[in-house]
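Note that one protein chain of the assembly has been removed; the remaining protein chains are unaltered in position.
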Amino acid sequence: MEPNSITLINSHDLALVAPAIVLGVSALIVLLVDLFSMKLGRSVLPLLTLGGLGLALIVHVTTGYRGAEFEIAFDGCLRFDRMTYIAQIVILSLTLFLTLVSPLYLIRRRIPRGEYYVLIMFAALAMMVLSASNELLTLFINLELLSFCLYILTGIEQGNLRSTEAAFKYFTIGSYAAAFLLFGMTMVYGATGATHFDEIRVILASGSLGGALGGNSLFLAGGFALMLVGFGFKLTLAPFHMYAPDVYAGAPTPVAGLIATGSKVAAVTAFFAIFELMIAWGDLPAGVYYALYGVVVLSIIFGNLGALVQPNIKRLLAYSGVSHSGYFMIPLLAVMTSPELMDKAELAVTYYLLAYGVMTVLAFGVATTLGPEGERDIDRYAGLARRSPVLAAAMALALLSMTGVPITVGFVGKFRLFAVAVDAGLYPLAIFALLASVASAYYYLRVVVKMYMEEPPAEAEPIPLEGSNALALLAGVVCIFLFAVLPALVV
Amino acid sequence: MKLIDWLLSDPTLVYLTIPLVKVAIIFVVLVGSVPVLVLFERKLIGFIQQRPGPNRVGPWGILQTLVDGIKLLLKEDFIPPGAVKPIFILAPLLALVPAMLSVTIIPWGPPIQVTIDGIAHTISLGLADGISVGILFYFAATSIGVYGIVLAGWSSNNKYSLLGGIRSTAQLISYELALSLGLVGVLLLVGSFEINALVDSQAGGFWNWNVVKQPMGFLMFLVAGFGETNRLPFDLPEGESELGAGFHTEYSSMRFAMFFMAEYMNIFTFSAVISTLFLGGFHGPIDPALLGIEVNQWIAAAFGVFWLGGKIIALFFLFVWIRATFPRLRYDQMMNLSWKVFFPLGVVNIMLTAGIVAFAPDQPAVQTGALFVAGIAQIVGLDAIANAAKRRALGHVS
Partner (left out) sequence: MEHLIPYIAIGMILVFAAGFAVVNSLLGTLIGPTKDNPAKRLAYESGMVPTGEANVRIPIKFYMVGLLFLIFDIETIFLLAWAVVFKGNQIDFASGNVGFTQTQFQHYGFFAMAVFIGVLMLAEIYAWKKGGFEWS
């Protein structure tokens, strides 16, 4: 930035963040309605939330991204490109989905509804801005806003010890991760003297580092490594994934869904921007590459091994999320070996954001709809097909998609991820990921087998399905097929 | 080279000798002011309560506080067996040192020009009035003083101390908020943190003083200052009837005296700061230049000290007057005042001030008039709301 060029916020900037503004304003409206309404008014809260999210989605689709390569707003603090655009649509849709499936769950569990919806919306707002961050401080503040919303949401079920424990665990580990991230950021800032990604990229590409630390490249590499650790926690990459199963199991199921999908989608998008910085630096030490390689392999191994033995559906999904985070990082490794694959990698990651989001949120949606039965033992799923064919079908579809069965988004997504690795010549990694994917069929299909081939418990009754839940699940099922058959709709 | 020559050599003079002389003067004034203020307070309260006050030691009892000091010196310096010793010893230091630091930013008069060894020097009549963070330094220093109180309460191993310390912390931080909000209005008008800029903007006459442009800000800053200095009606940390002596229950001898001194130094500093921010600082009510009087710089400096000193004494009089006449607030009333009254009101005042600065015609007279009217309107409104609330509360009781 030139010191004498002063700009005020203009309509171009505001138009780009219009969906976020809509979301923020509707969150505040929901907050006020909750504060000042009697008991009757509480029932409109989900409607208001849906309205806000829907409006934000419409505004986003109609005004957000205009097909340019990228657009910059707020003095370069935010950057809107194709990946951001898709990620924001995914984030808004996921939140919409979870809002649709949660009303009954909240009433059943006596969760304070006003705060729940407000925090969900603020979390969505933070995810949207986080996915567009193009500056270190913007990134960090939005990550913290997101994290704090999620900490509170995890422990929002007052009086439930497991929920409280999960919240506390999440909070302590999350703060720890934030410290790593912030420390890494200070080191990058110290080595380059800039916080805007655009400036950092120019400085790194020029090869002459500035900054208070005298351009010491050790600090830069250390900073990137620490940021990798910080994001590792947020993305539940092994070996930083330990908290995830406990948190998912303890949190209210829709909140676990939001942590598993929305926050991961936003964090992957933000991490991709950081990754682009690393790539821009010609002297990136090989150690960073091997560290990332190790993290990917460990994530896939630990994720799959952990999921094998889980008796609890939410813990299973947590471990599966760990392995999926590993898959997310495969194209990044490919780009590190052959930088010309950047575009292809970006497309693959963008597509997988959508695929992962849809299938994971669908699984959590079914678990939420099942209520108290759905969030405990997998044994409870025995014979679900008899009791509720719709729920069983949706769950089976989500799990099959996670396995990577053809004609699902999971298959297309994984195919594109692994294809980038193959293009880069990383055959061992591609084969390893493929094998792990096949192995994962064991624990995913275990649930499907239980649902379809075992007898339901004697006392079990058919499970009724609410209208809003059915709508949401139907939309999820459609998405799983639609984007698999027509991937061009996305990217 | 002789020592005196070295001290008067140019760089040493600028960097060392002049600051050292000024520091010595301020230090003596500050330490010396405590017994004077204490005596003044006791005599005045005696007068208000129609009793003689101290009158045995020396003529009119003027040696009373001195003798009290010697008494404290001769008392046992007792550290309770259960206390956390290092912190117990550190706490009074943390209370006293910041209290003495923050007075450095106050300028006591217009700068004077002197020529030493043929080189002209401009000497400001303040220690650190030139620092760019200016008024923020006062806030920084006073908020360190909070640690003294909370640590004293925590380390004493006494319930009264602990509760007194915690209460006091809650009170101090609540009123720090009101203090900052009262300040924002002035900053909006002046556009600088620097003390000299703040004082210069009020030169010319009393109609330029910030108290005229910011009546509401002044009121908030003043009341919050009472809260910050732990004075009646906000002296809950040491509410005798509930908590013994509050956070310093277990302190004796000179350690107690240090808290005592810190309190009076804080009042002194606060009076100086509010005079500087709102009451024209060292400027008199009318600039002599307006009356066509040419003033020598030494006389101007003397008048500066006179006016600022006079304002400090007048404010201290107010402190004592309020102590003698007001009952102590209940704790919930005090917290309500800060959070439910001052905070919203401070925000309203800030937005009104900003609105007038931005939208009113850019003429000093118009702006001052509008700001004055807006401020008075707020005070009247506040009074009306307070009265209505009082009537409702009384009606509720009967």
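Chains here go by letter, A and B, matching the order in which they are written, and residues are numbered from 1 within each.
Criterion: contacts are C-beta pairs under 8 Å (C-beta built on N, C-alpha and C of every residue); 3 or more make two chains touch, one makes a residue touch a chain.
Bear in mind that the values here come from a model prediction, so they are computed numbers and not experimental data.
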For the chain not depicted, the shown chains it touches: A, B
Omitted-chain contact residue, chosen from B:L74, B:L290 or B:A365: B:L74
Residue among B:S9, B:N55 or B:N157 that touches the chain left out of view: B:N157
Residue in contact with the excluded chain [from B:L8, B:V31, B:A314 or B:A384]: B:V31
Among B:L151, B:M216 or B:I350, residue touching the chain not depicted: B:I350
Chain B, residues in touch with the chain not shown (by the definition above): 14-16, 19-20, 22-24, 26-27, 31, 72-78, 80-82, 89, 92-93, 96-97, 100-101, 104, 127-132, 136-137, 156-160, 162-163, 166, 169-170, 173-174, 176-177, 180-181, 183-185, 187-188, 191-193, 244, 249-250, 253-255, 257-258, 331-332, 335-336, 339-340, 343-344, 347, 350-351, 354-355, 357-359
Chain A, residues in touch with the chain not shown (by the definition above): 4-9, 28, 31-32, 35-36
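In the analysis below, only the chains that are shown with their structure count from here on.
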Approximate Å spacing (C-alpha centroids) for the pair chain A, chain B: 52
